[in-house]
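For reference, the structure I am asking about is given below.
Left out: one protein chain. Kept in place: all the others.
For reference, chains read A, B and C in written order, and residue numbers begin at 1 within each chain.
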Amino acid sequence: MSELLDPMFGSHEHTSDRAWVQAMLDTEAALARAHAEVGAIPAAHADAIAAVCDVSRFDLGSLGTGTAAAATPVVPLVDALRELAGDAAASVHVGATSQDIVDTATMLVAKRSREAILNDARSGSDACARLADAHRLTAMPGRTLLQRARPITFGLKAAQWMTALDEAIALLARWRPVVQLGGPVGTNTERTAAVAQLLGLDAPALPWHTNRVRIVELASALGALSGVAGKVAGDVILLAQNEVAEVRESARGRSSSMPDKGNPARSVAVVACARRTPALVATLLSCMDHEHERAAGAWQAEWETLRELLRLGGGAAGGVRAVVEGLDVDVQRMRDHAGEVTVDTDALIDAALAAHAGVEPK
Amino acid sequence: MSELLDPMFGSHEHTSDRAWVQAMLDTEAALARAHAEVGAIPAAHADAIAAVCDVSRFDLGSLGTGTAAAATPVVPLVDALRELAGDAAASVHVGATSQDIVDTATMLVAKRSREAILNDARSGSDACARLADAHRLTAMPGRTLLQRARPITFGLKAAQWMTALDEAIALLARWRPVVQLGGPVGTNTERTAAVAQLLGLDAPALPWHTNRVRIVELASALGALSGVAGKVAGDVILLAQNEVAEVRESARGRSSSMPDKGNPARSVAVVACARRTPALVATLLSCMDHEHERAAGAWQAEWETLRELLRLGGGAAGGVRAVVEGLDVDVQRMRDHAGEVTVDTDALIDAALAAHAGVEPK
Amino acid sequence: MSELLDPMFGSHEHTSDRAWVQAMLDTEAALARAHAEVGAIPAAHADAIAAVCDVSRFDLGSLGTGTAAAATPVVPLVDALRELAGDAAASVHVGATSQDIVDTATMLVAKRSREAILNDARSGSDACARLADAHRLTAMPGRTLLQRARPITFGLKAAQWMTALDEAIALLARWRPVVQLGGPVGTNTERTAAVAQLLGLDAPALPWHTNRVRIVELASALGALSGVAGKVAGDVILLAQNEVAEVRESARGRSSSMPDKGNPARSVAVVACARRTPALVATLLSCMDHEHERAAGAWQAEWETLRELLRLGGGAAGGVRAVVEGLDVDVQRMRDHAGEVTVDTDALIDAALAAHAGVEPK
Partner (left out) sequence: MSELLDPMFGSHEHTSDRAWVQAMLDTEAALARAHAEVGAIPAAHADAIAAVCDVSRFDLGSLGTGTAAAATPVVPLVDALRELAGDAAASVHVGATSQDIVDTATMLVAKRSREAILNDARSGSDACARLADAHRLTAMPGRTLLQRARPITFGLKAAQWMTALDEAIALLARWRPVVQLGGPVGTNTERTAAVAQLLGLDAPALPWHTNRVRIVELASALGALSGVAGKVAGDVILLAQNEVAEVRESARGRSSSMPDKGNPARSVAVVACARRTPALVATLLSCMDHEHERAAGAWQAEWETLRELLRLGGGAAGGVRAVVEGLDVDVQRMRDHAGEVTVDTDALIDAALAAHAGVEPK
């Protein structure tokens, strides 16, 4: 999280410490309620616990100190929650282990983040679709290995952007957030389905404390989406070069030293996001080797890495949406560069738009 | 490819230079046949081309020289193919671009590799299923952060391995290889469906020269599978420590200096594969920024990277299968360590086995 | 930055937004003073600028908004600084470009961070030296591929840790922070030496706007140090397994579910830091391709990545120091495991200690 840079690289609304701690508290509250439903704890205790499961009641700084001592934020969080819960203290965190709380909270954070990310990505794709349809007859040079090749249309280029976005969106949309509940060694699963239902998550066949496939599936989808966003923004930067000047961002960025210069600032931010995500995916893949029933380091390395991926994935999606929605296209210049030829890309654009409509029907 | 190390890290049967060139030739042959079907080239030409599309007729060394000059193996390959094709020379590579041939060949290589990888991974998962069923009553210590926690059963541990393998298998199995055909700038798609059918690949809505989502989807699935294999092998190595000694590989590896020592050699090889895959996935994710209609470097960086991922993914899958199929389990020692308690994990194991049967019905 | 997790993964004292903005302000103040020295701006202006170059006068939130618009924090920072500077506004940021300020600030942040990191790493290495000397006669099993091999001494193992730390320390210590000053396209270098001297940095032959060797040299050294720390912590975790129990952390971490269990919490945190650094180094290496005279994305991707590396490198160094300084060694258990043999490792330990003393003389 960076107050200074989050507006450029992606909001931390859903991935901040506060959001993550609230998600842990949501999990503790749901756990208590699920236990109360079967009489394992008094209903009044569940109510009392839920009433104090509000991040504004907790001091992040002192949670941080306790986190360092225990190598998990759940130890100090449960201590603080028990203190707040008063008589219900003994009903807090029953049967659960630290990882149940952190992993479930991570799923909640991911679910909430994904909704925002998909919304931006779909809007960006829709903006591409509009460009594809509007520029069916806008001939421009095709360029391969950064050399001019045969002519295409700008509509086809926009259709390519749209299709790539749609394919990455599909990977992210099909990912399923799943509750984690198993207790110290993964055998306490009685209330798994109930907690899942309360939190709007799926329930797994087994706890997944050391099975990280769903973590890397999410990470990879975010990496793919960021990568597509980076491709689109990179094309915009290249097309906005003064020597090409076929498009430009409508709201360009200022230079600190050259007042007359306009920079493709939003595209640059998207490229920066996209350049940072691949390595974070690799970190998560290299952290799949969780030892035995709970990992000694590999799990802990996931926490901030996945949150950063969600933040940057959101930055890439929001950024590419802004770039495409605010793109100024110089049709005449494209046509001049293409040599005033006619290129028929209608069938390709139609096919792509049909697939787009199928992906995301109105 | 390494004659010395491929038996340890994964066979290059489907990923060698020869396999890849053959797949390019298969693509050229299918392209010719597809053109002949609609009379775009003479049928006799398609036959003549197909007849010489055999890698044993080509000299890899001289193709290599030409590849360096053109930054693509297709330029020298098409030159050589035209020479072999005699009168049919003019019917070779009609309407296609280098990337059509390389990308389609890569899909063929991936398809063939995946079949072998999935076969090994499924056999490994089945072996886990057998262990899960056989060791329902084998209590052993659960271990978290590498400290003893509450007891579990070895059946549950094996069920966890199985479920993780199954989830990674599902990611890899759902990936779809798709033909690439578009010509210089992605507009020549008339014969796409025909070539796809001839090669047993799917046909895309648009050429995907600069849309690399399907590349990173495949790579990520291979990374996930390798990661799960590494987790299983890592557990075996830890359980095989002399101080633990709850399992051991039935065919252990020799030491060059200590004849009395037996090393968990297969597990070590799996871990080594798994440690190498995450970065290769990152390379492919960071290479999604293909410029305009064809990339100047990002595409070329994919070639060996993806082939290496397929090889190492295969090494991990074959290795984990061998480890689990050849695992010696010391039931008494597990029980001694657990303190002769009884642990009921039947319901969890049953649920996991049911899901396994659903994933891969016999 | 994470208030919740920084105490576990590394302090943000030197790498926070506030620290980074203050370093940018230090740079602007030095630039003004350097211009005043040669009469390029009035001395009173330099004083006025220096007087307001205090991060507490700036609102990070509004700087953030402006950063997103310009794709650089320097545009809004200079705007705000000019407003605060009153009559001296025209003397702010003279001849400089955004990247001059950000890169120089990054060097200041790195220099300040490195001092703390090296201090911790050297203390950790000294603690290893004490263990090496104290345990010359403490025989224990050598273990290779996690199988028992021939006996060693714990003194030798500690000497190995020490030597590896010393070698990584040497890589980090020899890195030189260098001022950046060149203006829009790298030609305004008149005051480079003066600004360098004012800030305690080296002066380069040329501006290095698109030459990122020094960035990746620093990153690589941090990666190496983290990697060594992770190796030491990993050994501690393995030696602390209940079945081995040859060492344990004196201040172990609590479990949220098993009050009787003590976790190697500090070692786990070090391993987590070490698992996160390699990919961040890769990000910086993959961002060396700065286009022309200033990059469109590759540079911007460095900012948070390098700060995170400094934070995690600090977490790893501080953590490994705490682990080694607080290590409980069970000498009798080591000897029992080794079979009461005598192993002479004195010469090796002496050689290593001599090299250690040479590396860091008292």
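Following the convention adopted for this analysis, contacts are C-beta pairs under 8 Å (C-beta built on N, C-alpha and C of every residue); 3 or more make two chains touch, one makes a residue touch a chain.
In this text the structure is predicted, and so the values were computed from the model without any measurement.
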Selected from C:274, C:306 or C:320 as touching the chain missing from the view:
C:274
Missing-chain contact, candidates C:230, C:253 or C:315, resolves to C:230
Determine which one of B:149, B:232, B:247 or B:269 touches the chain that has been left out.
B:269
Filtering A:21, A:279 or A:306 for touch with the omitted chain leaves A:279
Just one of A:55, A:108, A:149 or A:295 touches the chain that is missing; which is it?
A:149
Any idea which of B:74, B:205 or B:348 touches the chain not displayed?
B:74
Subunit C positions in touch with the non-displayed chain are 71, 97, 142-146, 149-152, 156-157, 159-160, 163-164, 167-168, 171, 183-187, 189, 205-206, 208, 210-214, 216-217, 220, 223-224, 226-228, 230-231, 234-235, 238, 271, 274-275, 277-279, 281-283, 285-286, 288-296, 343, 345, 348, 351-352, 354-355
Omitted-chain footprint on subunit B covers residues 1-9, 17, 20-21, 60-61, 63-65, 67-75, 78, 93, 95-98, 101, 183-184, 230, 233-234, 237, 251, 253-258, 263-276, 278-280, 282-283, 286-287, 296-298, 300-301, 303-305
For subunit A, which residues reach the chain that was dropped from this view?
143-150, 237-238, 240-244, 255, 258, 261-264, 268, 279, 282, 286, 337
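As a convention for this text, only the chains that are shown with their structure count from here on.
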Nearest chain to the global Cα centroid?
A
Starting from the mean Cα coordinates of subunit B and subunit C, work out the distance between those two points in Å.
38
Quick check: how many Å separate the C-alpha centres of subunit A and subunit B?
27
Residues of subunit B that touch at least two other chains are 143-146, 149-150, 238, 279, 282, 286
